[in-house]
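Omission of a single protein chain aside, the complex is shown with its protein chains in their original locations.
We call the chains A, B and C, going by the order they appear; numbering starts again at 1 in every chain.
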Amino acid sequence: MLIASTIGIAYDVLRWEERALISAFKSLGVNPLLIHVKSEPIILTTNNVLEGSVILQRCMSNYLARASTEALEGLGARVINSAEAIAKCSDKLWTASILMRHGIPIPKVAVAFSTEGVIKVVNEFGYPSVIKPISGSWGRLVSLVRDEEELRTVMEHRSYLPGQNSKVHLVQEFIRKPGRDLRVFVVGGEVVTAIYRVSNHWITNTARGGKAVPAKVDDELKELVIKTAEVLGAEFVGIDVFEDPSRGYLIDEVNPVPEFKRTVAATGYDLPRKVAEYLISLVRR
Amino acid sequence: MLIASTIGIAYDVLRWEERALISAFKSLGVNPLLIHVKSEPIILTTNNVLEGSVILQRCMSNYLARASTEALEGLGARVINSAEAIAKCSDKLWTASILMRHGIPIPKVAVAFSTEGVIKVVNEFGYPSVIKPISGSWGRLVSLVRDEEELRTVMEHRSYLPGQNSKVHLVQEFIRKPGRDLRVFVVGGEVVTAIYRVSNHWITNTARGGKAVPAKVDDELKELVIKTAEVLGAEFVGIDVFEDPSRGYLIDEVNPVPEFKRTVAATGYDLPRKVAEYLISLVRR
Amino acid sequence: MLIASTIGIAYDVLRWEERALISAFKSLGVNPLLIHVKSEPIILTTNNVLEGSVILQRCMSNYLARASTEALEGLGARVINSAEAIAKCSDKLWTASILMRHGIPIPKVAVAFSTEGVIKVVNEFGYPSVIKPISGSWGRLVSLVRDEEELRTVMEHRSYLPGQNSKVHLVQEFIRKPGRDLRVFVVGGEVVTAIYRVSNHWITNTARGGKAVPAKVDDELKELVIKTAEVLGAEFVGIDVFEDPSRGYLIDEVNPVPEFKRTVAATGYDLPRKVAEYLISLVRR
Partner (left out) sequence: MLIASTIGIAYDVLRWEERALISAFKSLGVNPLLIHVKSEPIILTTNNVLEGSVILQRCMSNYLARASTEALEGLGARVINSAEAIAKCSDKLWTASILMRHGIPIPKVAVAFSTEGVIKVVNEFGYPSVIKPISGSWGRLVSLVRDEEELRTVMEHRSYLPGQNSKVHLVQEFIRKPGRDLRVFVVGGEVVTAIYRVSNHWITNTARGGKAVPAKVDDELKELVIKTAEVLGAEFVGIDVFEDPSRGYLIDEVNPVPEFKRTVAATGYDLPRKVAEYLISLVRR
């Protein structure tokens, strides 16, 4: 059973990130309650048992992050990020929709529900284009299609995938990035650190072999990512940004449970301490 | 391509409900734009092309309802229900969490991520208990488990289901309903009609053979369901309510794209007209 | 319940083929027992109730064809094709293995169980190569990979497919066919008719738009396909044959429940009557 506690960390796997966060909390005099989400059910029967608690959501699995955040909020906890922010960021179409509505520049994107629909979109966006799932991290199933043969191969495979992947298709224009993209970290409405992910491959994800290099964040980008986090209601996020040769910064995706091992290694910035301080400030408020 | 329009209906299948809604709009002098979601991609490139539009979301498939609502909102439309309300109502754990946090009575519920976790919960709730998916309509995969043998059978099968169903398990106490439950319709913050769903089976869903009978909604229930819709940000919903012998009304689930053919047949209430009037009032505002 | 009968047809969908077969039987004075496999369970409790019967297996779904053939054989029926022949022909690796062992020429083929394994094979076969599932008809999930990027896209998608498709990968060299391939029909050890499937697309399947043209079968091919059917134990099959510029005929796949509407239209050959006569001859023997 969970008991009331000031600060907690919900997690499934103890990666470098989670261990660094625990150390950071401890060095600040806080011994966080560790909630190993997978092993314990969360029972929503005792009203407000977590009222006043602040819990950092660190589950690697998106479904665990979402479900445990919802349950912990039901018990009265404030979870960083909130269930609403996680839901919005985990759904790439929803993210795009919200950013677009708030005038934040994003790559051209469309949703289609059939192969014919995808072909229509790509005929408008041009080859190559990118087909991707509505949810998913680490570039999973993000596919470049360079001609109609390849598009049809991808779509036929998608039609046999389980779940919504077989039915909902996100199409994104291909951005001719300068061999890199940006990942910017926002904590509590503040830009704290950023890296370039440099790669020859069109997917620059560091988990896929992209190299992390410290990046400077100019005022334009700063304003953009702060607004992005704000309209999504997110307090601690890693924001992926493309640099388009003509249009400039475009917000691609927002990760609501970001990994940051390589960022810390590349920049030397003590992100775990910053996050810990932010959570502690929320409790003390 | 979608063009700006005052009032629209997004749909996938034209059921009795959608045809009745179209007729209702027409009888009120409005010819709604019909958006057959499945056949056309929605491209998020033209800012605000749907600004000022109000669109009723009627897709039967939850994934289509969610994705098309997000996309239409991205183009500037106001969609009833909003992407946020649909997301909250489509996730039964999230619904429970929000209702609980707002002090609205619900059945005991827990989330577990393993068979052992489910057994722990059921040992607390007692047999029989109900295991159900986090999302899904028409009572799909909602299972009564009457002893541990049956619980293990259900859990073993769940472990082979695709997607999050194999990993996230919602457990709900079994409510000894008086052979019926309630479905109450709320439109624009107003309780408009309600039925009892009467059945000998513990799942009283009319789609599963439950019989629809007109129901009176007393002040207590009225207040409860209006607050339920409000805290979920939902404007047109069907709310399932249990009557617990000792605790009284308990909110079970909230359907953000409700079917209502049997309700109209049982009550004679012109729900399609009411919904049409509500949408028209939003445009004229 | 099934009762003893001389001649039967097991089917799931009544296509043109099945209707033509029924007519053929009737014109030969036989009223075949129609076994709609999907709607009736087959209970293996009455020994030999179908002893002496000959049943033509015509289920479109491979799983229905296999399971119903096994069950009908359990009741004593002779099924054309036998469970063993259907199992061997439905598994493209097994087909290749048997043909190879009997010295029948086939395209180069390999089985791999990982992306790295597939890359090794393709490095040997060269680009383009073909990745395909071990089972499946109508060219389903048969993919041409033209470079490593495309290979990795296909393999990533395969890794998320349900069932063995995510784990067992058949790799076949790409045959530079002269814009056509052959489909030859064998009934009871006799070559009865054949078509070219002419197409600009590398998948020449008529179900995918290939055009059917009557084909002559020379003695070399005749011997090859008769031996193919024989070593697979198959009595009525459609055999797909490639013409390799240098190596000549290569047996690609063998369909144990072949469609033949377009073949009959293109050749005028009365294949349904031939099949009916063959089955009748088996009963009278």
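A few notes on this one:
Keep this in mind: a residue touches a chain if its C-beta (ideal position, glycine included) is under 8 Å from a C-beta of that chain, and two chains touch if they have at least 3 such contacts.
Everything numeric in this text was worked out from a predicted model, so none of it was measured.
Across the complete structure, the visible chains that the omitted chain touches are B, C.
Touching the chain that is not shown, out of C:22, C:64 or C:212: C:64 (per the contact rule at the top).
Only one of C:31, C:164 or C:281 touches the absent chain when the whole complex is considered: C:164.
On the side of subunit C, touch with the chain left out of the figure occurs at residues 37-45, 47, 61, 63-64, 66-68, 70-71, 73-76, 83-84, 87, 91, 93-94, 96-98, 100-101, 103, 106, 108-114, 117-118, 120-121, 124, 134, 162-164, 167-168, 171.
Counting the whole complex, the residues of subunit B in touch with the unshown chain are 140-141, 143-144, 149-150, 153-154, 156-158, 160-162, 165.
Just so it is clear, only the chains that are shown with their structure count from here on.
Subunit A and subunit C have Cα centroids separated by 47 Å.
Looking at subunit A, residues 162 sit in touch with two or more other chains.
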